[in-house]
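Below you will find the structure I want to go over with you.
Note that one protein chain of the assembly has been removed; the remaining protein chains are unaltered in position.
Labels run A, B and C following the written order; every chain starts at residue 1.
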Amino acid sequence: MVDLSVNLAGLKLSNPTMTCSGTCGYANEYADFMEMGGLGAFVTKSITREERAGNAPGRIVEVRAGMLNAIGLANVGLDRFLAEKVPLLRRMPCPVIVNVAGHSTDDYVETCAAMNGLDCVSAVELNVSCPNVRDGLTFGTHPGRLRELTAAVKGVLPAKKLIVKLSPNVEDITATAKAAIDGGAEALSLVNTFTAMAIDIHKRRPRLANGTGGLSGPAIKPIALHLVSRVYRGVARDAGVPIIGMGGIQYWTDAVEFVLAGASAVAIGTALFVDPATPNKIVAGLTEYMEKAGVHRLSDLVGALEMPGDQPRATPYG
Amino acid sequence: MVDLSVNLAGLKLSNPTMTCSGTCGYANEYADFMEMGGLGAFVTKSITREERAGNAPGRIVEVRAGMLNAIGLANVGLDRFLAEKVPLLRRMPCPVIVNVAGHSTDDYVETCAAMNGLDCVSAVELNVSCPNVRDGLTFGTHPGRLRELTAAVKGVLPAKKLIVKLSPNVEDITATAKAAIDGGAEALSLVNTFTAMAIDIHKRRPRLANGTGGLSGPAIKPIALHLVSRVYRGVARDAGVPIIGMGGIQYWTDAVEFVLAGASAVAIGTALFVDPATPNKIVAGLTEYMEKAGVHRLSDLVGALEMPGDQPRATPYG
Amino acid sequence: LPVAGRELLGPLAFLRRPFSLAGRRDLDGGGVELDLIHRRVGTGTDWMGQLAPGTTVSILGPLGNRFSLPENNGVAILVGGGVGIPPMIYLASTLVGRKAVAFSGALTQDLLPMGVTANAPRPGADAIDPLYNIDEFARFGVPAVISTDDGSYGFRGFITQALERYLDAYFTDNADRNRAVIYTCGPEAMMKRVAEIAIRRRIACQVAVERSMACGMGTCQSCVIRLKRDPARDGKAFEGKDWIYKLACTDGPVFDAEDLLW
Partner (left out) sequence: LPVAGRELLGPLAFLRRPFSLAGRRDLDGGGVELDLIHRRVGTGTDWMGQLAPGTTVSILGPLGNRFSLPENNGVAILVGGGVGIPPMIYLASTLVGRKAVAFSGALTQDLLPMGVTANAPRPGADAIDPLYNIDEFARFGVPAVISTDDGSYGFRGFITQALERYLDAYFTDNADRNRAVIYTCGPEAMMKRVAEIAIRRRIACQVAVERSMACGMGTCQSCVIRLKRDPARDGKAFEGKDWIYKLACTDGPVFDAEDLLW
């Protein structure tokens, strides 16, 4: 028997698979197609203080090995979340993580404060890839601003774990990772989508009504994997802050790659659209892999990647 | 008859297709499989002052819709380039652009100075995605340093066009684009590869001997397209500096997307490995597209993308 | 030692593709047989077109809502175009023994998306009398009106013109109109026109819309369509909008023509 359990900054998960925010709604939608009890944790769609209609359609477009989305944070808003979704989340057979987005520090703080008292919520994941209404600059790409936001949110979330989800659209992701940790993040999620574009060559217009959108899916996996490895080795390992790896995970082999690179847990997004049972299949694949390799605890694999120039390790998984 | 010709900062190309540096050697290798006369221009593998053996193998690995490479700038060096490759390049039926890389400003300056006197060389493309030996920082990710490098090189290249090839591994590519233009770049190439990684889950080691490598191929196309559009609208259009778009171009439709986003020419790299005749096929596809759309000059399509919020255009291709 | 390489073509599709059911039959053994009818327009539908019989494919579904049948023995009027025809066939299969009529049109006879039944009586160029001349519908006892833009078969003109003429001729009576339901699926321009016709004549109309979809289950919010806001149904207004987005995949794809703002 292998031990797939994960200790995510004190939060216990039965296995490392999670959903990516925005790809799995508020959990009820997939109930017929996914074994929710088989998830390590469930992450909701981003919630904002006010209800949002989101961008005009077309909101998605398929590209090679992935897709672009410009949903525009369409969500039910805090009030309806509390009234309509929380009762559903109370029945979830796995820990629930609420993803929170906003366009000002106040937005984030108010929404997060409401989460602090909810028994059915184990942690909050901050989506910081949104532009600030005040100056249009994204929270997640400026270390100073990210540290302040994280600290402000942590102040109102004493009872919950705080996860900060990093944007990959930065030059040095270790700088924003460090800022989040300094601000009080207890875990890091990486990565969010890459800003990208597709063009309708006949209409000569972007295929997304919004112009640009976020690239997700297997296409981004090699970049996401590198960023996880970089943050793990550059910041997170020494700080003892666990990483939730995501970006293009579709098969169990992808999950193993992220774990070896330094992720304590993995989240699956776009691949759910191809097969909602992906997390369950990844758990099965991981189990078999560990059995064959004689690895008993998944935690022994976290960051076990040997990079060129590394000191040879004493034990195979040390 | 449609007019595919391109005026690249004064350099005339018969059509917009070029090769990506490093994917087509020094031209002689592909002679049997590609109609070189059908190319708008040929771009060589990066040349450094000294001959370089490059990284240990494995140097490449296939990923979804693309590949990673960590060749390590393996090349014959300036002396052998002049002795062995220049005679071949003299026979090229299209303009030749030499890509130059280095690890210090002196490296770049010396190699470029040697290009200034070569009649068979039309332009130099600077690969600035290399770390500086002095401090390990990449030339291409620091605007100040990039401007200085560009100015130093332009000083020794009065007789040739200077193209700067931008790295995508930056937060704000318009800043490095502007720096290159300020330093004297007469055209911009974008983009180079994205730093990325793949892991052998059985050996628990990176699949590239170098650890990380550059992601290229269709996987990066949506990001590259966005970066071209951003540089075109943010800097290049107003500065009157043409863009050579690249990153995942495989079909003629991809080329049209880059042109609409603001590229005056397009370069094809990884797709050559799948089909060396790709540039020739793109020219055929472009021609048919323009005929059907009633567009006579390719230059009318450059940047003709209508973004949300744009002023409606007076003419369809204005 | 020569080395040869091969090209691996066409790995261009990633997401699933949405299709309407064109038919559904319970099998004796307990299984279900589903009919899909599709055009070939790209990677995914090309791939489907070349599948060998017996190939196992993965499907998720059925997803979304469905047409609801007319009440009080009202007439079901089916107006399908292009890839909107398959769901009309499925609908027809549920209408056996009811009053129904189907409309089908094309540029010219050769392009008719469905075959005309051999030796069916040939309608005139301004005929709007339904005939049992399309097999897929006749099989379920549903007669059809056929139009071609050039008059090469049946009514000369657009299918929406044939529909209007038909309604003019047969739906003068308020009671008939009140019980009838128009069902439409196909190109958006056609559906919009059908919806207009229905609304103007106060005939109920159910429209099956098409949107780009990623998940098909209401999670990704990609397939939105604009509807009139109904405070009772949709809760309090937000962002100052008098409309609301609904999801084509789960709230729809069938919407009431009255509600649609497109």
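Simple rule for what comes next: a residue touches a chain if its C-beta (ideal position, glycine included) is under 8 Å from a C-beta of that chain, and two chains touch if they have at least 3 such contacts.
Since the structure is predicted, the reported quantities are computational estimates derived from the model, not experimental observations.
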| item | value |
| --- | --- |
| Residue, one of B:35, B:51 or B:110, that touches the chain absent here | B:51 |
| Contact set of chain B toward the excluded chain (per top definition) | 22-25, 29-30, 33, 45, 50-54, 57-67, 69, 71, 74, 77, 80, 217-218, 270, 272-276 |
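The working rule: only the chains that are shown with their structure count from here on.
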| item | value |
| --- | --- |
| Chain occupying the most central position, where position means C-alpha average | A |
| Centroid comparison with chain A (C-alpha atoms), farthest chain | C |
| Geometric centre distance via CA averages, chain C-chain A, whole Å | 38 |
| Distance between the centres, which are taken as Cα means, of chain C and chain B, whole angstrom | 48 |
| Computed distance of Cα centres, chain B from chain A, in Å | 33 |
| Two or more partner chains touched - positions in chain B | 65 |
| Numbers and ranges of chain C residues touching at least 2 other chains | none |
